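Only one protein chain is missing; all other protein chains are in place.
Labels for the chains are A and B, by order of writing; each one numbers its residues from 1.
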Amino acid sequence: MSVLDLRSLSKSFGGVHAVNAVSFAIRRGEFLAMIGPNGAGKSTCFNMINGQLAPDSGTILLEGKNIAGLAPRDIWRLGVGRTFQVAATFGSMTVVENVQMALISHAGEIYRLWRPAASLYRARALDLLAQVGMREAADRPSRALAYGDVKRIELAIALANEPRLLLMDEPTAGMGARERHELIQLVKKLVVERGISVLFTEHSMDVVFAYADRIVVLARGRLIADGDAAAIRANAQVREVYFGTGKTFAGAVS
Amino acid sequence: MTLNAFLFQALNGLSSASGLFLIAAGLSLIFGVTRIVNIAHGSLYMLGTYIAYSFATKIGGGLGFWGGIIATAIVVGMLGALIEFLLLRRIYRAPELFQLLATFALVLIINDAALYIWGPEDLLGPRAPGLRGAVEIFGRRLPSYDLFLIFVGPAVLLALYFALARTRFGRLVRAATQDREMVGALGVNQAILFTSVFALGAALAGLGGALQVAREPANLATDLIAIGDAFVVVVVGGMGSIAGAYLAAVIIAEVKALCIGIGVVHFGMFSVNFSKFTLVAEFLVMAVVLIARPYGLLGRPQAAVRSVAEPEDPIRPATPLLKALAAVVLALLLCLPLLAQNSPYLLILGIDVLIAVLFATSLHFIMGPGGMHSFGHSAYFGLGAYGAALLVKWLAAPMGVALIAAPIVALGGALLFGWFAVRLSGVYLAMLTLAFAQIVWAAVFQWEELTGGSNGVIGVWPPPPFDKASVYFLLALVLTVIGVLLLRRFLFAPFGYAMRAGRDSALRAEAIGIDVKRVHWLAFAVAGCVCGVAGGLFAFAKGSISPETISVGRSIDGLVMVLLGGIQTITGPIVGASVFATLQDMVMRQTEYWRALLGAIILFLVLAFPQGIVGAVAQLFGKRRKGQTP
Partner (left out) sequence: MLSVESLSAWYGAARILFDLNLEVGRGEVVALMGRNGAGKSTTMKAIMGLVARRQGVLRFNGGDISRMKPYEIARRGVGFTPEDRRIFADLTVMENLDVGRQPPRRFADGAPAPAWTPGKLFALFPNLAEMPNRPGGRMSGGEQQMLTVARTLMGNPLLVLLDEPSEGVAPLIVEQMANTIVELKKEGLSVLLSEQNIHFARLVSDRVYVLEKGEIHWQGTMAALDANPDVQTTYLTV
């Protein structure tokens, strides 16, 4: 069964079809990339899945349950983790406290008024940090971290609720090439271990072609291609609306 | 009410709407470009009425009146340019809160200046030459001047619309409203643009005030009433939308006019005087709009304003040193009644300081960790104080019951107002909370039968043994310490962390399952509740309570206390409140014009330490530390 199944999803803004009858599914453990020109509807599609936007029509099935129109926090509770295009952490907290907050919320203990938060779930938070290679930075203020490290913290936060699906919006935006590959390799390792499915948007073709199991391409709000790297590379329509001649990135179009 | 009477009231509403629109449009324009909410806009409006009065009476005739109105708009516009040039230009990069404080300082200074120039009496201008008569409409007589006013609003609306849509100045204003830095990088001299926009906004307020000269007396309380109304109009219409401002002005003015028109209505044995409900009606309109359209009727969600405030450090449990220091201070305070046997004034001051500490700490709770800059914390203070005092007055409740009721009443108000407030953020939240506080103040002021109106409630004295200052001081000390420690405990608990999470990144907080609005709403309620205790303590400490003691000024005092101590530290508000309460006590003894003096002090603080006093100190120490370890 698919972890996530989009059926004929649509959303308009002021009469413009941002997303127009888009359907695709993600299988368990699959690493699925969503690409397309700017304004193709990737962000809109993404924001409907994570609950920031309510679709005009269509369904979003998370393991068979329709989550279309639910609030982001409710979708998170159903087992969907996410990272942001511009990495977001709680700047006034330490690294480990950031992860602890996700664990506290996962346990439903947000409204507790007495026990100090810093004493709750610290061991598990440190364990998660160790898995993303950030154990040493646990007690530093999170706002003092380098950008690449913030992305790792986000990953630890996203894993705190043992998600079945991870949504990553341009996970490598604003990163150099080496950091970029290291981060995606880490993500791949962690999700394979846990059997988590990943849906990510990306503009770096090197990352997409190196790691995605499957690629869906959006253009002008419609799904124009769905297939593995070889099929997408060979697709004339994708080339026309998105890749161009391919001379501005390495090794994408043979 | 007959149909004719109804239509007549509707016309009345339209003529009031013009004045409201002029001030709100100016406020909105200025905010759009400079990102400063000019609280002194009501003061400019008030000055407009005073200056137009002077023109009309000193010069007289048609020239003095009509020429005076035009001249007033120009004079107030020039004053606006001067304010922008001398003051605001220096603080565009300062934190939002400081900008609000600076403009509030202007309110204080302008008010005292008006008191000095025109005196405390209301001044009613002459009737408009040429429009002295009245027109027979719907079977009643409508003053021709009011009829004229009806057309002023739409005329100004059209002129503004044309200027913004069709001229290069208008395009630059609209562009700067979205990204002023980018406009500068494209070769536009922002300084001139900002000054001219501020002058235009001020001139509109001045014109609005001047036009009232034949209708309403010039009055020193107009400034805060006008700004409160303007905030409501802007929130309802949508910040930055000129058409929205007109629409909202019309709706609000109409609702008020209809309330007055309905007057007393009998429901069986009950009778309700609707004309006393104008403020409640205004509140209801705002509530309905905010539920349906959080950014106002014609407004759009604003892009998050880039925060210029330094991010704060993670909170740590108190160090042994701090704990020891707190213990010493507490011990000293416990001994104060013994030390102060020969100077009872010290105990009175001590009680004032303790109440201020509780007030400021509860405000800091939502302002600092919650990131909600409330400009209306006096509302909960007032609800607590009046809740306690009215129980004593009407039900002869004992002090214990009244002191328990105080936080409950305040909690109710905070739950109600907070529900709306947490839907907004930044300056919108500041405006909305200020408007709520104005409503509480006005309700207390208008509902004379219950609250004693401007006379307030007297005879709220504590029973023995608390009638002795020393014992009452100890009571205040115990309640304050409990309140402060509780709030502190909450901050370290998951709830306090969730508050900060919502402030740091609402998006991220929602994405880990935190209901940010609910957390902030409950925080609002907690803060209001604790503030209510301060209000209750205040009522019994003074033996009386009056509308004046719960006015907007008290909210601003709270902000100054918090900023003085440093918004980023948990102990800050305690220090800030102590210093401020002591200072204020000294200033108020010195001069009749203490408001202006206070304003000047605030301006000095804002200009001298645009990053906050604690920020300045921290920076100083930070530099030294870096200097020592290169």
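Simple rule for what comes next: a contact is a pair of C-beta atoms (placed from the backbone, for glycine too) under 8 Å apart; a residue touches a chain by one contact, two chains touch by 3 or more.
Source: prediction; values computed, not measured.
Among B:V135, B:L186, B:I482 or B:M588, only B:L186 touches the chain that is left out of the view. On the side of chain B, touch with the chain left out of the figure occurs at residues 93, 168, 171-172, 174-175, 177-179, 181-190, 310, 619, 622-623, 626. Counting the whole complex, the residues of chain A in touch with the unshown chain are 14, 16, 36-40, 146-147, 170, 173-179, 203, 205, 241-250, 252.
Criterion: only the chains that are shown with their structure count from here on.
If you check the complex, the residues on chain B that touch chain A are 311-315, 317, 489-490, 492-498, 500-501, 503-505, 507-515, 519, 522.
Chain A makes touch with chain B in their complex at residues 50, 71-73, 76-77, 82, 84, 88-94, 97, 101-102, 104-106, 109-118, 120, 141, 143, 157, 160-161.
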